[in-house]
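What you see is the complex with one protein chain gone and the rest in place.
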Amino acid sequence: MQPVVHFRNVNKSYGSSLAVDNLDLAIEPGQFVTLLGPSGCGKSTTLRMLGGFETPTSGEIFLDGQEISRLPPNKRNVNIVFQDYALFPHLNVRRNVAFGLELKGMASDAIHKRTMELLSLVKLTDFAERMPGQLSGGQRQRVALMRALAPNPNVLLLDEPLSALDAKLRQQMQIELKSIQKTTGKTFIFVTHDQEEALTMSDVVVVMNAGRIEQMGDPHTLYAKPRSRFVANFIGETNFIEGRLKAIDGGLAAIEWNGSVVHANLNGQSPAIDSTVAAAIRPEAISVLSQKPANTIAVSGRITQRIFKGDHTSLTVSLENGQSVVAQLDPVALSAVTGDDVWLTWRENDAVVLAD
Amino acid sequence: MRSYFSDFPKTALQASYWLFVIYLLLPLALMMAISFKDANFVAFPIDKWTLKWYAQVLQDKQFLEACAYSIFIALMTTLFATIIGVWIALLISAEGIMARSVIFALACLPAVVPGLINAISMRIFIRVLDIPTGTGAIILGHTVHAVPFVVIMVLTRLRSMPNNLVDAARDLGADSFVAFMRVTLPYLTPALAGGMVFCVLTSIDDFVRTFFLGGYQTTLPMLIFAKVQGGMSPEINAMATLVLIVTAAIGLYAEHFTRRSRT
Partner (left out) sequence: MMVDSSMTETAKVSPRAGPSYAGWIGKLVASPLYAATIGLIANSRMARLVLLLAIPLVWIVTLHIGPIYQMARISIMDNYPPAPGGVVYTLDNYRLFFQEPLYFMPFLRSIIFAVCVTATTLIVVYPVAYYVAKVVKPENRTRALLLLLTPFWAGELIRTFSVIMFLANRGAVNVFLREVGLIDRPIILLYNYFSLSFGVIYLISLFMLLPLYSAIEKIPTLLVDAAADLGAGPWARFRRVILPLSKDGIISGCSLVYLTSIGVFAAPLLLGGPNSTIFPEIIASLFHGSSDKWPEGAAFSILMLAVSLSTVGLFMRVVGGRSVKLM
């Protein structure tokens, strides 16, 4: 299938600093794609280049196979939901949504019909004649969304649109956004720095750092099989296992660590024997036992801190080598832990070897 | 400016700006140039240059007296207008004042009424009250005209004042007078400075009120008016240039001062 959006070797620099570094990205139609990364990673610049508000320094951007890198925003069939909504304060809700349609020269009955359809999609028909200043944050958000969807763009861009909402409303809007994307079948490109938001809504998450793509994949793969230290760290909490690679056995790496040899999934990496490698393991994948298990490899340590977090408890375990490991235990598992001297163990494939 | 804005409007806008700057500056610049012309009549081109007109103006007793008189009126106007303007602004911003918007509208009335009507109504007013025309009447007229501007400037500043500042001072034991002197007044300083400079400059510049309210003594604008009507000589240019430089310097300094204290 032809990608709906294709960035080919796109660079964007401001003076001497490189905001986007040789970006190569193809997005399939109908997907909910999230660009995730810390501020300054180039995700917003990428979005703005697609919207037409920035021009790439070099490289090309294709929309539906057409080169659009240098077209002004009003000549591109993409629409954007801005971070602060950017609703026109002098127009009521209906006129805001109709703005793009009016510019297309649509007949006024048709405009009215489509506007009202869109507003009913987000249950705002009763607010059609209100001014934006009279709406709540969530309502403004919905109006901005419908205004951007109204001209029927090939791709809808969303630039951290939920960041101004409070936590509860944000969760509600995440679900709503996802369902609107499903109903309309449009390609959504969503920019955020909030990993939880990215995991909740996306079909594909593109993790960006320093202007480059670190990793791209579905949320589950990204979480379970991070390719780099950055991704592992940025998405969720992680423990790092660093040690000498003793052997490679099938898909597993044997790493010398804390006086024992532990195993981790190679995850497509091929490090050299005897080199230092790092692997990541999620806190919830670690089992904490009071007795040394009989048949599996385990590492011994001592609990130095317990933090109660409601549905789980987070234990910090100090190892003999001076490093410490964080493990998350549910109440049942926690009740089995007696005393502070413990053994840590995990399923071999839950630890993954990182590229760096 | 965004890169997608096409170049044509940008160039056109830039051109309109520079043409307007030329429109504003050229007549004044040429007027200043003629003040250096060594001839007895005002006309272009300038072939011989001289400073004699300046020497003449600086020895002109009439001019110097008019300057002193205008400055005196301006300072008195500023004093009264500032006190009354601050007072009215405090009233308008006070808590629990009824009909706030009516008081504000009435306080601004003299600024909205066209200048000529304002001057005429004052002329009628002082005649009804049997106040003679002359210095007192001019100061009164100028003050009435200047008060609304002080009120607006002070109110704007007061609105940006965190409302717990005075409360904090009161909480620390200051009575309302001390709180006003130590907290409110210092906070208002930039607005007051701007307002005072505005009062001085509008008073020195005022022609229409002085025309109707003035007595025998000539103010600076009256003098220039008489000279312009009486016939042109580069002496007027020299006079105008001197006045212009002084007022523009005051204005620019005030602008600089208020801008700096704002940041």
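Order of writing sets the labels: A and B. Residues in every chain begin at 1.
Throughout what follows, contacts are C-beta pairs under 8 Å (C-beta built on N, C-alpha and C of every residue); 3 or more make two chains touch, one makes a residue touch a chain.
Because the structure is a prediction, the values reported are computed rather than measured.
**Student:** Can you say which of A:N74, A:T183 or A:N295 touches the chain missing from this structure?
**Tutor:** Result: among the candidates, A:N74 touches the missing chain.
**Student:** Which one, B:M161, B:A193 or B:M232, makes contact with the chain that was left out?
**Tutor:** B:M232
**Student:** For chain A, which residues lie in contact with the unshown chain of the complex?
**Tutor:** Those residues of chain A that touch the unshown chain are 51-53, 72-74, 78-80, 82, 84, 86-90, 99-100, 103-104, 131-134, 147-148, 151.
**Student:** In the full complex, which residues of chain B touch the absent chain?
**Tutor:** Counting only chain B, the missing chain is touched by 1-2, 4-6, 9-10, 12-14, 16-17, 20-21, 23-28, 30-31, 34, 42-45, 84, 87-88, 90-91, 94, 103, 106-107, 109-110, 112-125, 128, 140, 144, 147, 171-178, 181-182, 201, 204-205, 207-208, 211-212, 220-221, 224-225, 228-229, 232, 236-237, 240, 243-244, 247-248, 250-252, 255, 259.
Everything that follows uses one rule, which is that only the chains that are shown with their structure count from here on.
**Student:** Express in whole angstrom the distance between the two chain centres, defined as the mean CA positions of chain A and chain B.
**Tutor:** Their C-alpha centroids are separated by 59 Å.
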